[in-house]
Structure formats: C-alpha cells, structure tokens
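Of the protein chains in this complex, all but one are displayed in their positions.
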C-alpha cells in the first residue's frame, strides 16, 4: 500500500518563475567568491533587493557594534585584495563595494508589512569554495556555459540558495501590502568555515525575530523535505607542545621531548570512549615536528577536530581530549598551548515552527509521504548560532532541508543539482511566510 | 710479560684454621632462615661470640630507639612464627631467642682493645633465600651432606660471610691485648630485601665508627680482590590507579578507565630516555586489573623498579617516572597512589681506606695483579646505607669483594663456592684490622 | 491529542489465571540455579508439562547427536555437583534428574494439534544469576517471603518467563483440539552466558519450525510491547602474549616483554575508529602479568569484549582488534594466542511475524499507542542463534519485549517486576498462537 503513495517531491518542468530563478542561479554560479571576499556577490544582491524596495544594510553599516572584530579566519591580504579588485573590474564605480573593504561582506535586507505582525527572518548563505570546477562536457554548467573559470566554485549549492532568497524576496515585495510584520533577508557570508553565522548571530536585529528559517538544498539523497535538519556540534583546536631540545646522543636526559608527548597524546586521544547518548567523532591532522633526527624535539603540534551529536556530547569529548593533552604534557614536562580554531553548535528546530513548515510544504504541493520530520547529518553548519540566539529570545527557529540527489556530491568539482528545486524552495518558504505573517 | 704475573688469588688447600671455618660454614649452610626470621642463626652466632668474650646486643636490646619500627617488608605472622618455632625446637630453652620475638633478628658484638684507638666495624649479612636447594649428586653440599632440607637455601654465600665473621672475631679476641680501639661485629639480617642495612645504619653505634668494612664473596667471576665494589642505586614502588567502573557497553562515558591509564603509563615508562652520565634501568611487574571484561576497570596497579648508576641518575629516573605516572592519571581522570617499596643507594669507597685494603691484601698474600681497584655490578646492596652514614660522620667505609667463580651463579639452586675463600677473607680483614688498629 | 491516547499497557489487578501464574513465578523464584545446573528447575517444569499432556525431551534424550559437546563454559565439577545434590535433596528419587547428570539441563516439550498446521516454537530461558538477593524489607520477594536464600537469584526475570511459558502451555493443551499444527516449548538453560541458545539452535527440531518466538520482560522502561527487540552482536576473547623472561637489570636486551606488548595492545585497541553505520563497543578486563618487578615479563594476558550494532560491524571490530593484537605481538617479538570465549549475534524479526505480533497484541488488549515496532538494546542475547537458524530454514522468527519499569534494574540484588505482566505475556502469546495455528 505504502508504495503507491508519492514519496518524493515531484519534478517541475515548465514554469516562468523557475526560468527567472535559473537565470539568477546561473549568474551567481559564474562568480563564486570565498568566505569574507563575497564582494561582487553582495553588491549584486544588494542592487537587486534595493531595486525591489528593500532597505539594505551593507559593509560597515552592517558590522556595527564590534561585529567586525568577531570575524575570524579572514583570508590573507593578498586574497582579500584579489577578490576586491576582481569585483571592481566587474562592477566599475559601485556604492556598495567601498563599504565592504577589508572583508565586511554579506548583507541584511528589510521590508515592513502591515502593523502588528511578527519579525520573520530568512538566512541564505552566499560563499563559494576553493575548488576548480569540472570542465567535463557531461557537467551541465560546462555544457550550458555557466561554469566558473576562477578556480573557485559554488560546489555546495549556495548559488541556488541566493536565487531562492531573491525569488522569495520578490514575492514578499510584490505582496507586501497584504502581509503584516517585518521581513528580514540575511545573505550571510563565510558559512563554509562556520564563521559568518556566528557573527550574524550577534547582530542586534536577531533580537527582533519571532521566526527564523534557514534552508539547504541537497544533503539528503532523495527528493524529500526535512522540517528539522540537525548537525553535529564540533570544536577545532590547534595543539602545540613545547619542550626542550638537546643532542639526542650526547645528552638525551637534558631534552623534553615534545614529539614523544604529542605522539602519546594522539594515540590516547583516539581512545576516548564512545558516549552512549549519541555519536562522537575525533580526528587529528596537520601533525608536524621539524626537529633534526639527532636532536630531541622541542616543538610539536597538530590540529584536533572533535564532534558530538549534541553540545553536551561534544563538551564531553572536549573535556576528555583536554585531559589527555594535559596528561601528555605532564608526562614529558612540556608546556601545552591550546588555540581555538572554531566551533559549531547543534540546535533542534522549535516544535511549533516544525509543524508550520510541514503545513506550508503540504500547501506548496509537497506530498505528505515526501515530508520527513527530522534528519541528522554528520556535518557542521553555522546557522544554529543564529537559531539558538532566536530561541533564547523566545522566538522560533528551524533549519529546512530541500533534499535531492546531486551530481558528484557536495564539495566535489562535478557538483550540480536539479534546478527545479529552486521553485520548490520559493513555494515552501512563501507558504510559510504567509502563514507566519498572518498570525 | 703481563701474563707471567699471577693474576688470581691462589688456591689454599691445607690449613687448620680453614678446616674450622669450613665446619662453621657448613653448620650455618644447613639452617638458612629468611629475612627477619634469622632466629636460630642469630642465637647461634651470639652464643659463639659471647663464649669468645664479646659483649653481644640481641633483640629488643639492639632495636632500641624506634629501630624496630624502621623495619619494613616483614614476613607474615605465620612465616615468622614458623621459623621461630623451628629455632625453639633446635635450641630448647634459649636466652637469646625470647628477645628476638617478632623478628628482632641480627646482632652486634663489641670488644675493646687498648685505649686511644679507633672504632672499627665489620658487617656480615646472615639471611638465606626462599630457594629449594639442589639435590643433584654433583652438588657439593648434597654430596657432603650439609645441604638444607627446609626449602630455604644459603644461595648467595651469606653462610660463608658468617663463618668469616666468626673467624675474624676469633683472631681479634685472641689478640685483643695487642690491639687498640673498639671492634664492632655487625651480623645483619634481611640483606636480600635491602632492608636490614637501612635499619642498622640508623643504630647509634654507627656514629662511633671511624672505619667500616663490608665484604661479599663471589660476584666477580675471577679470583680477584676488589677494593671498592659499587652497586646501582634503586627505588621500588607500588603504583595504583583508581578510576570509576561503569558498564562498558551501556555507559562507557561514565567510566574512568584505570586499566587504560595504567597501560599508557607502562608504555611511556619504558621510553624514559637514557642518561648520558651512566646506566639506567626500569622495569614493571605484577600488573593486575581484575575488572570483568564488560566493565570499565576501576582499579589497576603494578610494581615499578628503577635503577641508576648513582643516586643522581636514579633520582632522574624516579622524577621522570613520577611525571609519567601523574600524566597518565591526569589523562584518564584517575587517582594515583604511589607507595614506596624500598630503595638502595650507591656509595664509592673512601679513598684512604681503599689504599689500606690494597695494602692489607698484599700483606695477606694476594698477588698485586689479582687486586682490582674498583668494579661496578648491576645489582643492589644495603650496606651502602651504613657506609654513607659512616662517611657523613667523617669516618671511612668500603665494600670489598672477594671475587671467585661460583657454581650455578648467585640465587641458583646449585650455588656453591670454593671454601678456601673463607681463610682468604679472614686473612685480608685481619691484616686490615691490624693496620687500622695501629693508627 | 496524542497525549489522550493510552500509551502504556494497562495494569491488571484481579484475575484468577494471574494468581496461578504468580504462584508459579514465586515457586521458581525461590530456586534459582546457574547456567547448566538448572536441575531442579528443569525437573519441575518437566513434571508440570508432562502432567498437562506434553511429550517432554530431557537430558541425554535432548542432547543427542553431539549437542552435549557443543556446550561451553560449563561450571566446575564442584558447582555442578553442588546444584545436583541440592536438587536431589528437594526432589528425592526423580526420573528426570538422572538424565541430566553432567549439566544436560533444559527441556523441549511437544504437543500436536490438528493435521496440516505449522510448526510453532516458543523459547523461555530458565537460568538464574550468581547474585545474593536483597534482604531489604522494601524488596517485595523478601516481604512476601519468596526470596532466594541460596546466593543465587532470578534477577533478570527468567522466573517470570518460566511462569508465562507454563501458563501458555496450559492454554495450548486445554485447547489442543481446536488448534492445528505442532507446538514446541523450549525451556532453555544458560542464557546469561549466551551459550544455551547456541546449543538449542543446533537441535534438529529447529528445522521443523515455521514460526519461532522468544520473549523478555522488563528491558524497556515503559509498559510497552516491542514487536522486534534487537541486540548487539558480540565476540569475547582470551588474549595471551608469550615472550621471554630475562633479568631486567642484568640483561634487558635478552627479554621479550609480554607486558609491554599487552599494554601497547590495550592502548591501541581502544582507538579502533567508530563505524559510521552503527554502534561499536570494546573493553578489556582481567589483565594480568605476574612477573617479578626485576624480571622482564614472559606472559601477560587479558580478556577482550567487542560488540557491534550488527554482525558486519562486529566483524569490523574483531578484524581491527586482531590486527592490533598481531601488530603488538610483532612489535615485541611475542607469540600471540587468541582463544574464543563466546559470541552472540543479532537478527531482525521477520517482517510478517512482526505484523502478526502487532495484531495479536491489539487483540490481547494492548493499546495501539503502547505497541512499538522495534527497539534496540545495548545488550546481548542468545535467542538470535535460534532465530537465524529458523529464518535460514525459511521460517519466521521474532523477539518480543514485554516492556516494564523494574525495581533496581536487571542483574541487581533488588530486581523485581510487576507480576501482572505475566498474564499479559500469556494473553499476547496465546493470541499469536491462535493466529499462527489457523493459517
């Protein structure tokens, strides 16, 4: 019986609005920019939204109140300057561009409906990846001549997110007279390094949001709509052990062997026990000790990546790892330096909003059997920083997944997706906006 | 040319005094008693020395001033009582035996020569080993019917040491009128566990010694006299890690894995680096963790034995080991308990006394080419506790080795030695006593 | 809305049949016997079933065709004899008892309904645990005076399983004329060590089963009926490393350090990576190396317990562990001996039988909201050996859980359960029997 139900989101072929979304997606696909260098992307979105009627906050206007200092993992000056110059060449004189100097990319656009309505926020991430796009002729963007020639690539679908954001914005603008409440469109930079979401979560506008929704396409391999996509919490560290060098043959007892301490730490880090409440992960990379082979190592270090199914489990992994690192340092009389390289958190969707999403999806035409209540992925995201902030301010937040098979898989030179998903995204978010606005 | 010199101590065959020494040695060989249970041995020596004219301190008279409490590693009550009862059966009513109850074994005998002479001390160790003596007919003690039937054995030559001590005591007594100074004969218990020497080193009489000499036969495999035999310093520990048990499948994260911490400690203990100034040794034994295989270990422990060519190097090993143990405990959130199981030290001979020993050996008939200035053995001894105390009181101390090949090797069921060494020991020590007394 | 549904199995108070089941349960509760020593338990069940009209296979009649040799982990002779004597004292002359000598415990009872029906098997486990039952007055068995005075205890509910088995058997007998097919009641010994199920799975009668059901009470903490209870697959090993002893100070290079190899193995065993397809567990216990602290260890060993969410994952863990053990042996030139201590497997329920169980539960009065499709527990069971055999013979098999909160938890001295579960078990199994029989 179950097999007769339509369990996937149907394919849409012919649709005028979709054609416009595809056009937008393809334009952005050709200009992928790395995190904190989305100069052209931001300027182009700002221009389109301002034309629609939005108030747009860009650059230093957006990063007020110390937000600029919260950014971390900025690219080096050469990279920043390189993408800036490229954007200048494409845009010529541009009022947005100057405001973004030094990597103040991304924007927030605002439009107000009738009085007495809620604050509603949508987040779309806009950054590309340092991947050289496939030139294979079976790769659709190559065939249709919209692939990126820059050595950077939209290989995670953020070009589609931008297009959906603009499509949704258009509908909101066109119908603003019949809507109540404030609509905020956040086009967020630097998601891939999980850094932009943290900065945006500290923006004061977040306090005004009664509802917040982020969305990703792909991820789940079937055409299903997931009302509550969940991620792993994670922490990343740079670990350094400092010892004392000594001639390894003449006076081994004088040395404090940083390499030996680091190796002991690695072996023991991998043996942190499983947690019975959920998934855990740990890995070590970038291990280096440059000492000559006849000299006791005075400096050794590595990067550490730990993850847990939720924050509590992630904390358990971090605490266990820190104890092991301290113990290894103690063993060999080393100094330990632990430097934070970033983190992500995990937040479940607000139950009420989950129900609204299901209803919106049904209205938008998603078959009931293609709606999944929640799904867990072993990956990381930074939208949960904003979600958690909203939830702590008594608002509701959720992360939707517009599932779909993709070519090549995410972060792959041959990544591509079914473009009809774009209109599905706009449909569902629009139905949700209507519902939330009418409360 | 060198080969023509006599490079070994010659063999002595026919000698009346030697016959008496052999008789004594064989008597003691038949009654080996373990450390702190040398009831019969002590009583028998006391009796012989008192008959010669010595004042003898035995039992609680000897262990005054808290010395009894300094003993450690006492055998269990059953063992103590067993050897006591055996001694009672052999001796009948005995004035010495009662004083020794609870393991106050060993004795010090004193005799005084002319006024104005020095305090001279000799130490002979008297304990046997828990080894079942060989019943092989090629084993001389079996052939000549003086082997031990008790499951204990004089397998390290202490029976010979006792005989030499008694032989030397006899000569001193017989010639006391022509000697000046005070002569102390220390018949020390429990050398094998390195515990008797420590207790004796705290006895107040040690402060009265201007010269102190200990002696061992065998050890060096040639018939050479070593003026200064040196040992490794050592420390022994009982190591215990306490964690928390938990069901290993249901809630592994609740456990604190004592076994894992102990294994990590062991692996890292063996990697303490070599010391460029001298020998180091480390070993682990008696490792146990009794947890069921589906329960996280809450208790694991082992014994640790570290050694160094001198005290400084031994301290280096101990410090390194402690750091590793602490680090391993820290790693797995364990409590660490470190319990001292004993230690030995290493002291070089006093240079002046070394020269006197060489001279005495030459006078006693030891060929110059058979005299070795110093020799290092990878073993431990407790006489250095007394030596160091004497040296710190401005006295002189040395440890002589009366080298010789032995059958079977020390601590072996077939251990045996050339009995003519006994007369050589008496000769050399007597010449030394004459020399020191005449100063 | 959902909250208004009755989501738990209701409590039944007053019921004549329940009174009889409680009486039976309490009788068996007072006589818990360990695995392979269930002499009295088996004899008593046999007697009751034979009185009802069953053909009963006991002892050597049951263990034909080499089955007796498949048993492993038999208790020592003293334990076997002890429980046998106890059973003799209670039973006097007994025709069943003699057949069971040497631990051939457990039984299979058979009764035949009308022609042309299926083979239907039920399995009930009958062994107790080596736990001293609580004497606390809040412990119901103590209060009501049916606790066990033997130092053994039914602390996992097998007394209840026996009672339900007998209750079901009675209904089957009473209604045999209206039933078709062959009914087999397996009262299986030694489940706790996961050994009885393996032996029974090799019995030829298993080939005759079209349907097979096992059941456990408790486990899940709410009063829910689980149609498909799943377990971890597991493997247990005795690991021994053999090296070569040597004096740790005199000739360390002569040794092959079994302790060091074993410690290295332990540290690395715990770092086998997680498996992304499901749960894994690993633990080490019973670690011993008896070497003296100044002797290199020549023999060290431990027990190893690995588990996985299914057989494939368990195999992954076993393969990884074996590689680490071999590598550690190679490292220190040791010989490795790996001895199997047992294993359990994991089998999902047959889909059709699952549906039948749901229907039977509904008919028996279990509310729909109290029926759970499947549930996974981090524990091990041996019924899956039989289930797999049945399924491979094209039969259907399932493991039902009659969930309930328990006092103290399983394997605890204060374990106890709601006795009204007994009648629920009989109801559900009886409805299932009716349904299966009518096909």
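A few notes on this one:
Chains here go by letter, A, B and C, matching the order in which they are written, and residues are numbered from 1 within each.
As a convention for this text, a residue touches a chain if its C-beta (ideal position, glycine included) is under 8 Å from a C-beta of that chain, and two chains touch if they have at least 3 such contacts.
Keep in mind that this is a model prediction, so the values were computed, not measured.
Within the complete assembly, C:328 is the residue of C:120, C:153 or C:328 that touches the hidden chain.
In the complete assembly, the contact with the undisplayed chain comes from A:291, out of A:105, A:291 or A:320. Contact with the chain that does not appear here is found for just one residue of A:87, A:186 or A:304, A:304.
Of the listed positions B:15, B:271 or B:412, the one in contact with the omitted chain in the full complex is B:271.
For the chain left out of this panel, the touching residue among C:171, C:274, C:288 or C:407 is C:274.
Even with one chain removed from view, subunit B keeps its contact list with that chain: residues 267-268, 270-271, 273-274, 276, 279-281, 378.
Considering the complete assembly, subunit C touches the hidden chain via residues 250-253, 255, 257, 260, 264, 268, 271, 273-277, 296, 316, 323-324, 326-333. Annotation for subunit A: contacts to the undisplayed chain at residues 232, 236, 248-250, 252, 257, 259-260, 262-264, 266-267, 270, 281-297, 300, 302-305, 307, 378-379.
Throughout what follows, only the chains that are shown with their structure count from here on.
Ranked by the number of C-beta pairs in contact, the top chain pair here is B-C. Ranked by how far their CA centres sit from the centre of subunit B, the chains are topped by A. Note: centroid distance subunit A to subunit B, computed from Cα atoms, is 72 Å. Inter-chain spacing, taken between the CA centroids of subunit B and subunit C, is 58 Å.
In subunit B, 250, 252, 257, 260, 264, 296 are the positions where the chain touches two or more neighbouring chains simultaneously.
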